[in-house]
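Structure first, then comments.
Missing here: one protein chain of the complex. Every other protein chain is in place.
Up next, chain A:
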Amino acid sequence: MKPIRSRSVRAIAAIAVAGSLALTGCSSDSGNESKDRAKTQDDAASQQKPVQYADAAASNGPAAEVAGAKSGGTINVYVQSDLSHMDPGQIYVSDAGQFANLVHRGLTNFQEDKNGNLKVVGDVATDSGQPSDGGKTWTYKLKKGVKDEDGNVITSKDVRHTIERQYSKVIFDGPTYVQTWLSGADYRKDLPDGPYKGKHLPDTVLETPDDETVVFHFNQPRPDLPQALAMAGYAIVPEKQDTKEKYDKAPAALGPYKVSEYKAGKSLKLVKNTQWDAKTDSVRHQYVDGYNFTTTIDQASQTKRLIADQGEAKNAIQWTDAVDTAQIQDVVSNAAVNKRTVKGYQPYVWQMSFNLDKIKDKKIRDAITYAIPAQAMVQADGGRYGGEIAGGLFAPTLPGFDAKYDPYGKLKKPNGDLEKAKELIKEAGVKEGTKLTYAYSNSPRGQAQQVIIKDALAKIGFDVQAKEIDRATFYEQIGKLKNPYDLYMTGWGQDWPSQSTVVTPVYDGTQIADGSPNYSHINDPQVNKLIEEALKLEPAEAAAKWEQAHKRIVEEINPAAPVYYSKTIQLFGSNIGGAKYSVESSYIDINNVFLKQP
């Protein structure tokens, strides 16, 4: 889950960021901040628990009522740019993922209790799925009474259509887990036109024996399928409603809200979907009458409006944007405003990826890892509310996270350990003035951080050539196998709460390809083997394997220096009720909000 699209397309707003960071970082730790940190750690503890797969009883609606919830009114949503997509097949990033929670429904979904414990429940399906054949086959039965916004009953054909359209050229931006598991990396070749010309996947791959049953057949156990299917990218697109490319502008809702008006670059209005039946949904509510998105309000303006809390801002929330870094102190130092925030970890780990084709000596990679002043890097991304120094490559939102894990002593020496770094450089025989090419995104954060990196590496004898890359194509550029850069800052977050969605895409040598997120090009047989084994195990059993792989990657290969875990702080208006940090989405829990005075 690359954070860039949702976090760095903040093109125009971030003028005063750099100057304000010092303020954010240097002020003393207040009582509020200690409480915030404790709450964040509690949330993280919930996130670190393995996800449970729920049965039919837990999958039945309605969802548990939110204490004090009232019905009615419209929530105003502040966003600084359009949602990336509305067609579920194309949805892969957070802004559209939050939208999907309100509008779309998949076979499964994550259910979060008031303590932040997560379960995978059946959403359109009756339960989280029934595995057989050692986990190679998964069967889903559909709930009765689930309809799209026009009242069409959802059948297994719609589920098949949803999966098969992902093989067509209409879809190019969404997740590829299920397609790849079903048909391999070249999955498009199996159904190049998707379902649009009457062809379908064979029953040996995807079977719909009756209107209410869907069976997935894999060539190896896929214990993570219930979690993969909970991704917005696999939400149902009813066959009758599919308008191909046009669907991205006007999707048919199955969830509690539907799109009533969309104006690109301006606004989006959601209203109640009268065909949604709360009895079929154990996760969502329909407390408010609708949501009005304004997609032109930059972060600075969002923060100003919400701090002021005047007029329509009382009914407003931030979507996936965070509090403007220049105004964080204004928020946290004012108890009344601070009460109206949600804070917590995001799933992203920022790391300095080494191009292993170029920096082959581990001692050099270790030296750079020791030299990076992680604290300064955090300061450049919003200070303690924007991030926290990382000891490893697993985020605090992942099962198996160990807060004490710190093989490079980054927590003990947050400004870097130059002595150790110089020692390693000497051992590696690196000459003073050796050139290193550092690629960075031209986002405000990228620009601030490149100064820090350049300075830190100069202190251990490197002549860093910083190469700026347009933020819009940064990952595409560094994702090229033959890229000319030695190192680059990358961020990655889990697609669901499992190490498999971090270790596999980013550190699996079998996945190396142009455009792959294995940015370091790590290809270690031992890691690859551990991944292969872990992927076949149930999440709880796989944990030890993932941990083993993690330690091997960080300590013995070091393809990417851990730098910091990202965090967020969001604001909402004083009339918003039920607002809390969602362990699942890492943003405001959109399923529970209501208006205190509709």
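Keep in mind that, in the parts below, a contact is a pair of C-beta atoms (placed from the backbone, for glycine too) under 8 Å apart; a residue touches a chain by one contact, two chains touch by 3 or more; residues count from 1.
Everything below uses one rule, namely that contacts and distances are computed from a predicted model.
The listed choices are "Cytochrome c-type biogenesis protein", "ABC transporter permease", "Heme exporter protein C" or "Phosphocarrier protein"; the UniProt protein name belonging to the chain that is not shown reads "ABC transporter permease".
Shown as candidates are A:T74, A:T137, A:S516 or A:Q548; the residue that touches the absent chain is A:S516. Between the chain not shown and the residues A:A64, A:A278, A:A308 or A:A540, the one that touches is A:A308.
If you put the hidden chain back, the residue from A:S84, A:N273, A:S353 or A:N558 that touches it is A:S84.
Checked against the full complex, the candidates A:D95, A:D158, A:D224 or A:D298 give a single residue touching the omitted chain, namely A:D298.
Among A:K199, A:K246, A:K360 or A:K529, only A:K246 touches the chain left out of the display. Which of A:R188, A:K258 or A:K567 touches the hidden chain is settled by the complete complex: it is A:R188. On the side of chain A, the interface with the absent chain consists of residues 1-2, 5, 9, 11-12, 81-82, 84, 90, 92-93, 169, 172-176, 188, 244-246, 248-249, 263-267, 294-298, 301, 304-305, 307-308, 310-313, 470, 472-473, 475-477, 479, 513-517, using the contact rule stated above.
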